[in-house]
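Have a look at the structure that comes next, please.
Removed from the display is one protein chain of the complex; every other protein chain stays in position.
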Amino acid sequence: MSTIVSLPDQSTATLPKRNYLNNEHGLMSWLLTGDHKRIAMLYLVSITFFFFLGGFFAGMIRLELLTPAGDLMAADTYNKMFTMHGIVMIFLFLVPSVPATLGNFLIPIMIGAKDLAFPKINLLSWYLYMIGGTFVLASLVLGGVDTGWTFTTPLSTHYLNTHVITTATAIFIAGFSSIFTGLNFIVTVHRMRAPGMTWFKMPLFVWSNYAAAIMMVLGTPVLAIAITLVALERLVGIGVFDPAKGGDPLLFQHLFWFYSHPAVYIMILPGFGVISEVISTFSRKRVFGYTAVAFSSVAIALFGFFVWAHHMFIMGVSNYSVLVFSLLTMLVAVPSAIKIFNWSFTLQKGSVTFETPMLYAFGFIGLFTIGGLTGVFLGSLGMDIHLTETYFIVAHFHFVMVGGMLMAFLAGVHFWWPKMTGRMYPESVSKLAAIITFIGFILTFFPQFVVGYLGMPRRYHAYPAEFQVLNVLSTAGATVLGVGYLLPLLYLGWSLKYGAIAGNNPWQATGLEWQIQSPPLTENFLVTPIVEQEAYDYEWLARKTAREAQHVA
Amino acid sequence: MSVSTTISELTHPPSPEVEHSTGVHDHPFYQKHHFETAEQQREAASFGMWLFLLTEIMFFGGLFMAYLLYRNWYYDAFVAASNTISMPLGLINTIVLISSSFTMAMAVWSAEVRNKKFLQISLLATVVLGFAFLGIKTGEYSDKFREHHVPGAAFDIRDFTTPPAGSKEKPLPIDVAEKTQIFFSLYFAMTGVHAVHMIIGIAILIVLLWKSNSGAYTSGYVQPIENFGLYWHFVDIVWIFLFPLLYLINRH
Amino acid sequence: MSDYTSNRNGEQVTSQNLTPVTASGQNLNAIDAPNVNNPEHVAHHIVSPVMYLSIFGVLMIGTLATVGFAYVPLGRLNAPVAIAIACTKAVFVVLFFMHVKYSSRLVKLTVASGFFTFLILVFMSLSDYVSRAWGQW
Partner (left out) sequence: MSHFISPVLWQFLTKWMTTFALWPQEASTIAPWTDALYLFLWAMTIFGLVLVGALLFTFAFKYRAEKHPVAIQVEGSTLLEATWTIIPLGIFLFVFVWGAWLYFRIYNPPANAMQIYIVGKQWMWKAEHPGGQHEINALHVPTGRPVQLTMISQDVFHSYSIPAFRVKREVIPGRYSTVWFNATQPGTYHLFCTQYCGTLHSGMIGEIVAMTPDDYQKWTETSTSGTSLAQNGERIFSSLGCNSCHNGTAAARGPNLSGLYGAKITMDDGSTQIATSGWLRDTILNPSQHVPAGYKPIMPTYQGQVSEEGLIDLVEYIKTLKSNYRNQQTLVTAKSSDAAPTTPEMVKP
């Protein structure tokens, strides 16, 4: 038995001498790394860049909408703004956000593996992502693209002379990056678990990323082929989506949404995983109804494939189909509700504290509940007729994606920051930032529900004057929101150098990742761990801590 | 090293973790450091390959979906267009491809039984058959270019509205004949994507062939050959569907 | 304790003379080695050339059969027959050339889920198209 054990003492601790960050030096050691943790960091830096790029576009959108007249920029420019905003935010930020950064970093550690199953493919994913990103930037530099992120045919195929093919290539490539990430996760979860790590001992973060990975692998290729056909249509006019040649433009919609509806769950599921970890940790209590939460992720992954045509309710799909898809939409909303209630009950009889990640998690639950329930509005056929293509939808998806997923992402970044960097961030500033984002968010997007019901169409560069007041509120909110997002960038950057040393387990959490040093070793574990505790086994943690204390003494 | 008590350890190499700490490394040369056993690595790799094929199913699936829709909508046009592509060439290509699948299967077997010579012969045969397939395909494509049956500006429906003398085909009304373009779009898209897979496959095959020279795959390290075999067979399966769907819609 | 051992600075260290035990001191041998008791695991099976050859024969017969049936006027049945033969051939390739018959449940499930998702795509999209005539507005 080993004897040298410590209770990491934050005040005296120093950073571990050997860790994945300082194991090797130089730029090449990063660019050629196979270490999942380093790749995660590469992703973190790149998606942060793209988030702020997308945020810049959002800022321009909101500035234009400050006044009813289209006075800040030309209609064309505005259309390019929201297209680039949507494409960057979805494909280059939100889809890879949690899985490619936190998932990459944590999944192997959480299941006690030394790395993902295919480190080289993992690195390839990052390169594909960067190439995809470069193509997006290229289309931007060349003059932009104005299809909207949904590429509706025949508009995108025949009526625009912007850089559709460049962007299509970008999405194709970024799509394969996401496929490979998903593939890696699935194999890793199936094949790399440490001894004793059974399926039902896995942290819920792993479960939800696993579910998202299934959707990535099965859904993304359909987007790839749909987008390829769009490019071919433009290049040679193959006619499959061209009504003039007998093609059906709705076929594109079917193929596109067959991916893009599951994609919204690809985006949210990993966030669910983060929330499970955070809520459990800060109430020092196992997640209520572990199996229900785990299975609801899988249920979402399965049923998520059955509801895509709810994006096409008024587009001319048959009356029979709208009924079926609407009904299934209602069913797929239930597993999310199950999760929300299980998280709420996790707090019960816990010992709750309110660190920054927990604040974000609270924000997530509230905002996602609103966002999700307004999704039910849209899934309801008759209601959707009035709401579709208005700002109500814009509000709905920002509530789930920004209020939900982005909050979850920030919760996760704050939660695992000490693990990833070995440093703490200044807690009071970070709490302030969490509160600012929450307030800014409500101010930005709540008015959009109202203005949407009034009838303001989305993707409008100018609008009737009576909508202005609500738009001014929204723009004001976006400014607050922008500050809320810039703050973490600043203090997290600051903490890299000046933050307090975090120690191994600053939150006293149960996950395997918290039992190893921070930042971890390149090989994560010196010897393969043998898992006997369940996920969120606080009793086991208490026993372990007690025993270690004994050793020290 | 602890004495194994579990039955499963009798059939599988024990976990090498103890060797790690004592500094003894007796893994096969190809085992990556983050795997515990070579067996684990092999299973991970083949499962990974299967997942990749899953994405391929869905990738081609989108095309098949489009095909099914338009075949039902424009059946007559599809029949007429399908009858202009050469059944014999399609049949020969099917046979070529199935044979290459067979030689590939033999390559996997040779690697498993560590027969380097036969491995190389099988791989070479697969390469040759792959090239044969692409060669015939090129011939078919150039026919289509000559006949102006390639979708786009040069597309010409005259062969369908006024079939050449000697053809068994009935002339099609113009509005039907125009829909043949959709058939050819799908024909080129599907066989084109398939051909791209073949080209990638042949490139990888050549690398494998070259590397097999050093005996890399005939000393227990079957996994690259095996995984590539999965890929190659998958491409074969796609063709097994493409052949009847594109060439044999209604030949009588 | 080996796996979580760390020193005062929180650095992971290994000490010599480790016996594989769990954090609570339980012996490793009571717990399975990595992946070994994995129900998804199946031993590597080598398919014999004879088998390959016979599958090859089956595929050839199938190919000739598709062509043959294509020239027999079966009316509406032509397409289902062609698809059925193609499916049979594909199943043979999957089971034997691709070793699925000898693979783990996991691989079987993977293959099945691929086709299942494809069928969702096809059936749910086509259900829209075939029911378009319902309600003429």
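So that you can tell them apart, the chains are marked A, B and C in the order they are listed, and the count of residues begins at 1 in each.
Note that in this section a contact is a pair of C-beta atoms (placed from the backbone, for glycine too) under 8 Å apart; a residue touches a chain by one contact, two chains touch by 3 or more.
Note that the structure is predicted; figures quoted are calculated from it, not measured.
Screening A:286, A:431 or A:547 for touch with the missing chain picks out A:286.
Touch with the chain that is not drawn comes from one residue among A:107, A:226, A:307 or A:370, which is A:370. When the whole complex is considered, the residue among A:141, A:314 or A:489 that touches the unshown chain is A:314. The residue touching the chain not shown here, chosen from A:14, A:29, A:198 or A:351, is A:351.
Only one residue from A:131, A:298, A:454 or A:487 touches the chain missing from this view: A:454. Where chain A meets the chain that is not shown, the touching residues are 70, 75-76, 78-79, 146, 148, 150, 152, 154-155, 158-160, 243-244, 249-250, 283-286, 288-292, 314-316, 319, 322-323, 326-327, 330-331, 333-334, 337-338, 340-342, 344-345, 347-354, 362, 365-366, 369-370, 373-374, 376-377, 379-386, 388-390, 450, 453-455, 457-466, 468-469, 472, 538-539. Even with one chain removed from view, chain B keeps its contact list with that chain: residues 76, 172-176, 178.
What we mean here is this: only the chains that are shown with their structure count from here on.
Of the two chain pairs examined here, B-C and A-B, it is B-C that is joined by more C-beta pairs in contact.
Once the centre of each chain is set as its mean CA position, chain A and chain C turn out to be 29 Å apart.
Once the centre of each chain is set as its mean CA position, chain B and chain C turn out to be 17 Å apart. Chain A and chain B have CA centres that are 34 Å apart. Touching of two or more other chains is recorded for residues 2, 14, 18-20, 28, 32-35, 106, 113-114, 117, 121, 125, 129 of chain C. Contact of a single residue of chain B with at least two other chains is seen at positions 15, 17, 21, 36, 40, 43, 47, 51, 54, 57-58, 61-62, 65, 69. Residue ranges on chain B touching chain C, taken from their complex, read 2-6, 8-9, 11-12, 14-15, 17-18, 21, 36-37, 39-40, 42-43, 46-47, 50-51, 53-54, 57-58, 61-62, 64-65, 68-69, 72, 87, 91, 94-95, 98-99, 101-102, 104-106, 109, 112-113, 229-230, 233-234, 236-237, 240-241, 243-245, 248-252.
Residues 1-6, 8-9, 12-18, 112, 190-191, 193-196, 218, 222, 250-251, 254, 258, 305-306, 308-309, 317-321, 324, 503-504, 515-518, 520-521, 525-533, 540, 543-544 of chain A are the ones touching chain C in the complex. By the touch rule above, chain A contacts chain B in their complex via residues 113-115, 117-119, 121, 179, 183-184, 186-188, 190-192, 195, 217-222, 224-226, 229, 232, 236-240, 245-248, 251, 254-255, 258, 523, 526-528.
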